[in-house]
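Okay, structure first, notes after.
With one protein chain removed, the remaining protein chains of the complex are shown where they sit.
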Amino acid sequence: MKPSDIGPRPHRSFAPVFWLLFGAGGMLSALFGPALILLTGIMAPQGWGLPARFTDFPHALEFARNPVGKLVALAVIALFLFHGAERLFLTLKDMRAGALPVLRAATYGVAALMSLATLILLLLIGF
Amino acid sequence: MTDIPPALEKSRMIQLRVLRYCPSSDSEPSFVVYNVPFSDDMSVLQGLQAIKADQDGSLSFRWSCRMAVCGSCGMMINDEPKLACETFLRDLAPGPVTIEPLRNFPIERDLVVTVGDFVKKIESIYPYIMPKVPKSIEDGPYLQTPAQMAAYDSFADCINCMLCYAACPQFGANPAFIGPGAMAMLQRYNSDSRDGGQLQRLDQIHGEDGVWSCTAVGVCSEVCPKQVDPANAVNQNKTRSALDFFLRFLRKAPSP
Partner (left out) sequence: MSEQRPFHRPMPANWWAHKPYLSYTLRELTGVAVALYGVILLAGLVCLWLGADAYAGYQDVIASKLSLLAHLLLLVAMLWHVVTWFQTLPKTMPRLILHGKPVKPQSITAIGLLVAGVCSVALLAAVVALGAWS
């Protein structure tokens, strides 16, 4: 019996696009995530280990206006969002939480919109 | 008459709750309880054979080698996929032991499940060597270093017992998923230095029902009685499939 007897070749899935985004976000967050949360969520706001003015408005604006800063911000936000979106989509699918197109819109759709918003904001903030 | 050694005396009783189903008389499966005398060396398979011999000859179950190489006796034992021949009643005592057919498969009868779809999946992935370099008999055998053999031999250990399919919730949710066992076989051939069929096999598994139904749960590798690591077989092919998705235009044309 030849494999061609089984049936037509399966249609290629689009999943690799989301899987690679998930992988990139997963690797970036695995390497730098703990440090980022510590820095932006704990150390800077509480003033532990960093000067009080480190993330104040002028400094934050300077970071966001820097081309490298923009790339970093876009990469971190967009990839973290798509990583979570893929995992949330699959978990909701496991839980049979709803119809697949709805779940896709709620996860990938929201991540895409938020990533687009990030790009637009970074451009609007200027250089 | 020779004395039976104490370890082989059937001195204790254990309760086996077996899910029975006879399609011509039952509308749905139901549990039947059997009390079985057992000795320290008895497996669950031997317990089932004792029931069939002494209590109810209609009990149906697959078995063959009794030594975990044929892959016939896979079933759910206390809700875990196991080979009945290498699961021992002494470890499950005092019981009761719940025995059901392999999860995620339709039940034909009692502990016998439908395996036809699994066989089709195995057949769909070109389960034979497609030589990279064709050789005639006169040219002699293909040579392989120990390292080249190490690249695929663990995937060759698969005994097609389907415990991995019982463990896989994505197969449970999507019976068309090609599944861990078929992917282990695919990887056995893909990793073989003699084989040149990687791209053809990739075309069979790049769909939603191919590798992309897998979410890396990983329980398949945990239940595998032969340490085949089917989770690795599936997931390394996600990487392959993803790279192929973007780089397919650089593919060399397949040899005729």
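Per-chain residue numbering starts at 1, and chain names A and B are given in the order in which the chains are listed.
In this text, contacts are C-beta pairs under 8 Å (C-beta built on N, C-alpha and C of every residue); 3 or more make two chains touch, one makes a residue touch a chain.
Please read these numbers as outputs of a predicted model, since none were measured by experiment.
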Inset, instruction - Sort through B:Q46, B:T87 or B:S154 and give me the one touching the missing partner chain. - result: B:S154
Legend entry - Contact set of chain A toward the excluded chain (per top definition): 22, 25-27, 29-42, 45-46, 49-51, 54-57, 60-61, 64, 73, 76-78, 80-81, 83-88, 90-91, 94-96, 111, 114, 117-118, 121-122, 124-125
Legend entry - Those residues of chain B which, in the complete complex, touch the missing chain: 21, 23-24, 28-29, 103-104, 106-109, 114, 145-147, 150-152, 154, 167, 169, 172-173, 191, 215-219, 222, 231-232, 235-236, 238-239
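Please note the rule applied: only the chains that are shown with their structure count from here on.
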Inset, instruction - Can you check the complex and tell me which residues of chain A touch chain B? - result: 1, 3, 6-7, 9-13, 15-17, 19-20, 90, 94
Legend entry - In the complex with chain A, residue positions of chain B that touch it: 120, 123-126, 169, 173, 200, 203-210, 212, 215, 238, 241-242, 245-246
